[in-house]
Every structure is written in structure tokens, then in C-alpha cells.
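Structure first, then comments.
The complex is shown incomplete by one protein chain, all other protein chains being positioned as in the whole.
Which chain is which? They are A and B, in the order written, and residues in each are numbered from 1.
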Amino acid sequence: MAEEKSEKPPAADFTREITSRLGGETIVHCYQCGTCASTCPVARTAEERYNPRQIIRLALLGQREEVLKGDAIWLCASCYNCQERCPQKVEVADVIYALRNLAIREGIIPAIYTEFAAGLTSEGRIVPISKFLEKKRADSGLPPLKPTGIEALKKILSATGFDKIMFKKEGVSQ
Amino acid sequence: MTVRKGSFRQSKGKRKVRAKVKTMEETKVGVFLSDCGGQIAKILDFEALTNFVKGVPGVTLVARGSEFWRGEGLKTIVDAVKAKKINRVVVAESIPKISEVAIAKAVEEAGLNPYMVEVIDLKDHCAWPHKDTPQEATEKAKAMLLAAIEKAKLQEPIEKAEFPAVKSVLVIGGGLAGMQAAEDLADMGFQVYLVEKEPFLGGLAAKAVRFFPTDDCAICIQSPTTNLKAVAQTSRKCVYRSGFSEIPNLNVLTNAKVVKVVGEPGNFHVTVERKPRYVNEKKCVACDLCTSVCPVEVPDEYNAKLTKRKAIYINKPLVYPPAYAIDAKACKFHECAKCVEICPTKAIELDQKPEQVTLNVGSIIVATGFREYDPSVIKEYHYGEYPDVITHLELARMLDAFGPTKGVPVKPSNMKPAKRIVFVQCVGSRDRRWNPYCSSICCMISLKHATMIKEAFPDADVTICYIDIRTTGREHEYYYERAREMGVKFVKGRPSEIIHDPATDTLIVEVEDELLRRLLELEADLVVLATAMVPSEDTKELAQILGLELDQDGFFKEYNAKLRPTETKRRGIYLCGGTVFPKDAPTTSLHAHSAAVKAAKFLMNGKIVKDLKVAVVNGDYCGNCQFCPVTCPYGAISLEPQGNGHFVAKVSELLCEGCGVCVGTCPVGAIELRHLKPSQISAQIKALLSVNGTSKPLVLAFSCSECGHAAVDSSGMAMMSYPANVRVLRVPCTGVIQVQHILEAFKAGAQGVMVVGCKPDGCHYEAGSQKAKQKVEMAKVLLKTYGIEPERLEMLNLVFIEGDKFAEAAKAMTERVERLGALQLA
Partner (left out) sequence: MTSYALFLGCTIPARQPHYELAARKALTKLGINLIDLEGMTCCAPPPLQSIDLETSLAISAYNICLAEEADLNIVTLCTGCFESLAIANHLLKEKSQLREKVNKILANAGKEFKGTKEVRHYLQVLMNDVGINSLKQNVVKPLDKLKVAAFSGCHLLRPSELLRFDDPERPRVFDTLIEALGAKSIPYKNKLRCCGGLLRGYADDIALAIARDKIVNAHNAGADCISTLCPFCFLTLDLGQMLIKTTYKEEYNMPIIHYAELLSLSLGVEPKELALDFHKVKIDKILEKIG
């Protein structure tokens, strides 16, 4: 069903906003043990820029602006180590997706995601396949690609309001 | 009143014939109306009440006075009983809960069965809540009196019974809790059997070396108070020299497990299986010659496999008994028998066989303790794979000067001293993947071990990685301070992984130091996991044998931790110590003494005397549906085979608590309560609804005798106002209510029905109010099909302090049924 751009809720309700979204339900179980941060390959490589425990802490303290407008939520590599090892079964990676979903609804979206969305809505693939490459398949002995279900996909995207979500294309604050 | 021996269930199910109940003579009801110093007469018209009561058939005496539960008033009742003018007593008295007891006692002494007494409260249940409508209150009072009279007329005498109470106790588990409880009871003169599954007593205490927060020896126990001449009287002693073993009446059975329990509380028959020790405890002088010739070496599990031991062995520190034992899995027996040859007292008996012992005990105390969770499932910590990752019990063995490394913490991989030691807290605790609860003692244990290490090796590098430090007990905070003063380091963060670096043979602990906001890689020679504390191995099996419940974490369930600690739903079976939940030593000791007192109280008279205020089955009606044994919270109902493949339900008079949940469950009415028969329920329903006299439609409220009735009491005591058309019928537990009772109430003239019980998780009889709720839901469905608005029926769950909610609900129900109009019944 179509989702209109919602009014900004008060910061104190940020937790509820997250838990009511698909993926964000388990954020409230977090007791800040730091296992996720310790096991995160991104945190281990660039800890000043990314710490999943800290993102959750900021979110639970209601710091909506800082979380959604920040650079950090885009730095998760979706490796799921955190979710695998969390002793409270917080779905950390899914919570990050939920936060990204919220940020995009505010119009905050890194360029690369716009590209992915464009590929999806035009061709049904996030990485478009050039006609040149398609022709080259036969040379290697690969069968021709079957057409994608772009028409059906468009109906699905319209039903969920995906196209409306993508209406703003601002950059992200670093 | 006669006192007769109660029937008791022997393992074969035979019963003694019961004494016949005397046939009923003509009922003569005496009604005594107290006006509380004339106060409630200001509201209720006592003349009208007296006249009304005089007109009720069966009433032979009516008296009015200020009080009837003591003094002159009580004498009036007693005289009437003695003169045989009355054989039923109905009293309208305030605070019926206490006055009931006094009146019943006096009546009994005067020669009448105390259950022939019915007391109602015209003050809190009538005069005060309805003081604004005195006429209506008086009409209600008439109905209340009528109901009490009709109930009393139908009441038959209820006898007392005696059940045997053998003055002996079985204590299962020879650790700290078991030893303390056993000692108390033996000191008090009970015959005590202390059954321990290992060859030696001591449990976890024997391995733990020291106990926090005093750091005293773990095997120190309270001295027996029995007069043992060889032992000086002091507050405490090491077990081995305390004279514990010499307490008369204390029988210690090691290598023993309980396999079967039959019988009833006060008279259990327990079968214990004993594995052979192969060493005669009476002959062994613990000289150690046997180990010097034994050719078999096995890893010593007791000492965390850090050393080896022989097939014949004794554990140190020595607790009890001071006799060696043979490990049957390792020993070569007659193929070798070198120890037999060398033993100077011929104590080794390789031909010993397992034996079964039957014990007759009056009560049982379960003290099986807890054990460490096996952290190998938490694969990121590599326990079991990396030898240098160990648990607290394993470290404790190292730190024991008696132990395999003589007090030095070492790396098990090469047995070299460990200089850098990292503790990891909450391993498998507070973890939804493994054990969601906090194991309560591990923070203190880590602090204990950390400080023990720092004390002996001040240059050791000791770090504790934690989520929270929980030091909640007395003196525990000072313990934490001391650890910091001694230089123990603390990192707030839960390690995500432990990695072994083969190049440096070091363990790397990956953890975020949250306070520093820095990701660390701590280097360690030894990593100690503060692993969770979980129920002992055989808990499930023992729970089955004893018929006990386990809680959601697998520990034995206490009846009610606040109000009935150490008790279980099985009378005569008690719990103490870590078997209920992990505890430290002082709390365990407390719990053990508490259980001993309960067990002693239960048995001290040598018999259990009980009023037979219980449920009875009419065998002719019993349809063998088998619902009632399942619903009884006390396991008091069993199924007796009738020989033709049928079973009939039978209620144990000793175990039955008289709640009536079985009555509420039986689909054919084959069970009834002696103190509330179906005819009595019907009579009260009719009586309470027979007199209206108010401007409003009648509402009947079934209320349990516990929290529900307390809420009704308190609404009156606080003089909250609700209309007098609301009439209360008291039952033992709302679980006794059947759907038909609700329909009967509507048929008898109620326009609305309320059911008032305890909170769902607070029912005094376990799940009675929950079952009542189910019946109410069913009744609503039926009402709807009959074309009756289901809103006319309501269930409330209240406690004493919610009397205002009762008053509100009574008012709301009245308004509701007024709005709905009169019931149209076909």
C-alpha cells in the first residue's frame, strides 16, 4: 500500500518509530554489551567512523537527527556477525536497515542507492546488463538471458510506494 | 467429636474402612445477631431482621446482642449448644475471619461439630457499604441471613483425621545446603538420611576452596549442637573435624541415588540405589598405600583433568567420608587386585554389589544444588578446543593449595604459570541464546579469584571483562573496592571472540572497551569464563520421581518465594540451596536452616492432624474422564483401577486442600466438597436472590474466599458505597464454579452475575481463577446463544487493596443491567 511522506514524530518517540518498522522490532532488547562492535569488521577497521553499539545507543536515547543524518548508518557491510553473536538476539543488521529505511524516507540517500533503485525500476536489476554483454554471452556458450519481470515488478513497486520513497535525492552529511 | 485414624495410601493402594457418618437428626438452627455495640442497628432494622429470621423454617432460637464471638455473647451460644436447643449456629458478626475461629472452637468444646457454624458479616458486607440506603440494606441483610441459614441446614459434620508422621527426614544432596539441613534436623532428634550421589560429600563447596565475601574456607560449617564429647563447642568447624559424622541419627549414604518414592507426606517410602564403593568405610584407614600400587591412571576430573589419579582414590580437601573409593570404569578388578593385597586392614572389597535400600521418611528435602554450564556451545569462545580457556571451577582447583598446581594459575596447554589472565563475565548467562537469567554469583566469584591471584602474585596482569558488575549483597561492594585497590583491571565490554595466535602461543580476547570507546585485543595466557550456573544434571529425573515442578529455567519451583519459601506443592517435600536458584554460601545456609525448620514443624508431633474439609468422589458417577487428576494443583487425585479396565477418581484426604477446582472441572458432578455441596450452592443462590426490596435489579457476585473476598471486605471496611442489590456468595476458590452455576444464578433471578477471584498469577490455589475465567468465557458464549447479553456476566481479578475497584464494578454492573432492562428468559 502507498506510504505518504509522514510528519516528523517527536524525538522521544524515536524508539517506538523504530520498533514499529519491519526489521526494527528488537532494538529495545539491547543492553549495551558491545559484542556487536567488537565483532564488526567495519568497526575494527574504522572505529572512529562506525560503531553499531553506539548507533543503537543514540537511537534508544532518541537522537533521531544524529542517527538519520549521520554517516554511520551507511557503513554497515551487512555481514551479520553482530546479529549472529548478540546475546540479546537484537537483529542489529536489520535494525540498521530499518534506520536506513527511515533516513531515505526523510530524503537522505547516498548516490549509490539511487543508482541501484534506478536500475531496478528501469530494468528489474540493480546492476543493469548492457546489450553488448548480452550479445557476448553466445560467444562464451551461455544461453540467452530470459526477460525480466519488469512489468510485474513495477506493479509491486507501485503497491509498496517504493517509487514515492525515492522522490528526494539529497547527499549525505559526512 | 471423634478423632479417627485417617486412611493412607500404601504403595499397593489398599484403604482402611472409614467410620460411618452419623445420620442427620432434625436441624435446629440458632441465629445470633450482633449489632456491634448498637452501631449497625443505626442502619439496619434489627427488629425486622429478628422477625424475619424467626419466620424461617428450622430456626429454633434467635438472639440479639452487641457481640457474640467472645464474652457473654459467646456464652449464650455455648449454653444453647450444651442445652441441645440448637445443632446449627448462624452468627452475624463483624470480622468473620477471626470471629469464626473463636466461635467454632467454643462450639466444638461444647460438643458440637465446629463445621456446623456459619458466620456472616453484616457490617462490612451490608451496613457500611449501603449506609445511604438503610432500608435496602436491611432487605439485603435478610437475604444474607437466609442464605447462611439454608447453608447451615444442609451442612453435615466434618471430622478430623490423623495421619502418621514418621519422625525421619531424607535429605537429597550432600553439599553445603544438604549438610546444614541434615545437621539441624539430626540435632533436633529426627532420624536423618543424607543421600549423596558422589562417593564424597561436599558438592561444589569442596571444589571452591573459599567463599566470598569473607574468603573463609568453603568446607566450614556450623558445629553440631549435639553433645559430642570429643568436639569442643564452637560456632564453626571444618567438616572433617566437626563431628558432623558422629551426630547420632545422622546417616550418611554416599554413592547413593533416589530411584523411587511412594507413599504420602508423613509416610514416604523411598528406594535408594547404592553403587558399590568397593572399599569398606569401616575398615579404611586412609593410609594411601593402595594408590602407590594401582597401575591404572586416568585424568582426574575432580581436578579439571590437570593431573591424573588412580582408579582407587580420595578427593582433597577431605570432607567426608575419610575412606577411599574405586572408580568402577577404570579399575581392572580381579585382573589386578594389587590394592587388595597391600591394604593393611583388608578394607578393599572388590566383590561388593550394588544394593537397594528402602527408607521410611516423613519428609524429604531436596538439596541437589547447581552446576556449571558447559560453555563449549558458545563456539566463539573455543572452550574445549583451546586448553587455555577454562571455567571458574577449573581455576578454583588451580588456586587450591591442595590442588593439582599447588595454588598457581597455569596454562593447561603447557602447565607453565599464567601471568596474564582475563576473566569473561556472563558466559551463557543473560544470553537469550542459552540461559536468559543472571546467575547471580559469578561477578563475586570472579572478584574472588582475581583478588586471590593478585594476593599471591601481585605482578599478575588480571582483567575482568564485564557487562555489569553485580555486587548486591552485604559487604559485596567492599569486595569490589578491594579488587580495584589491588590493581585488578576492569573492561566494560563483552568479548566477541577468543582467538589463539599460534605464533606467540597467546590467546587474544577481542572486546570493545565501551568506556574508552576503543576496540581492544587483550592478550592472555589464560582466559577464565564465568560460565552460567544451571540446574544439576539429574534435576529432570528427580523432578519426575518426586512429582515436583520445574520453573522455566529448569530449576525446582518453590511454592511461593515470598510467602512459602522452601515449600513445594507437594506437602512434606522441601527445597533448599542452589537447587532453587544459584546462591552464595550465606544465603544457602539461610535457606537450608529454613527448610530444616519447615520439615521439623511438619513432623514434630509424630502425626499430622487434618480437618477433612476436602473433596469426595462419588464412585458411581465417576466417568473415568481423567480430567480431575490433571487439574488438581496438589496432585491429590489419583485413579484407582476397578478391575474391569475402568478407573475411578480418588481424592487423598491428606493432600487435598479443599479448593474445589476438581469440582469445577468434573463434567458429571461426581466430586463434591464436604464444606460446600452442590445443594448448598443452589440454596445460597436462591436465598440471596429471594429478597430484593431495592429499587434495582439483583446482581449475584461469586467471590473466592481469598483475595476476592478480601476486596469485598475492604470495600466495606473503607465504607465505599455500592448498591445493595449486589449480593455476594462466597466459595473457597473461583475454580469451583461451573458454567451451570452462572446459568442457575440468572434463572434464580439475577440480572447480572460477577465472578471475583484472585489475580491470574496469584491464585491461592494455583490456577483456580484462570480456570474460572475460562468458564466465564464459555458461559458468555452460551448466554449469547440464548439471546442474553454477555455483558451481564463479568469476571474481576482483585486483591485486598483494590476494594475500590470492587465497589466501582458493582455500581457499573448495576447501571449496566438497568440499562439493558429486565432479562427475558424463556
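Keep this in mind: a contact is a pair of C-beta atoms (placed from the backbone, for glycine too) under 8 Å apart; a residue touches a chain by one contact, two chains touch by 3 or more.
Bear in mind the structure is a predicted one, so any value in this text is a computation, not a measurement.
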Chain not shown, its touching partners among those shown: A, B
Identified contact with the non-displayed chain, of B:260, B:308 or B:379: B:379
Contacting the left-out chain in the complete assembly, out of A:18, A:36 or A:157: A:157
Positions on chain A contacted by the hidden chain, ascending: 1, 21-23, 41-42, 45-46, 49-50, 74-75, 77-81, 83-84, 91, 93-94, 97-98, 100-101, 104, 109-110, 112-113, 115-117, 119-120, 124-130, 133, 136-137, 140-143, 145-150, 152-153, 155-160, 162, 165-166
Sites on chain B contacted by the missing partner chain, in the whole complex: 379-380, 499
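In this text, only the chains that are shown with their structure count from here on.
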Between chain B and chain A, distance of the C-alpha-averaged centres to the nearest whole Å: 51
Chain B residues touching chain A - in the complex, by the definition given at the top: 380, 426, 430-433, 467, 492-497, 510-512, 514, 517-519
Residue ranges of chain A in contact with chain B within the complex: 29, 31-39, 43-44, 47, 51, 53-54, 81, 85, 87-89
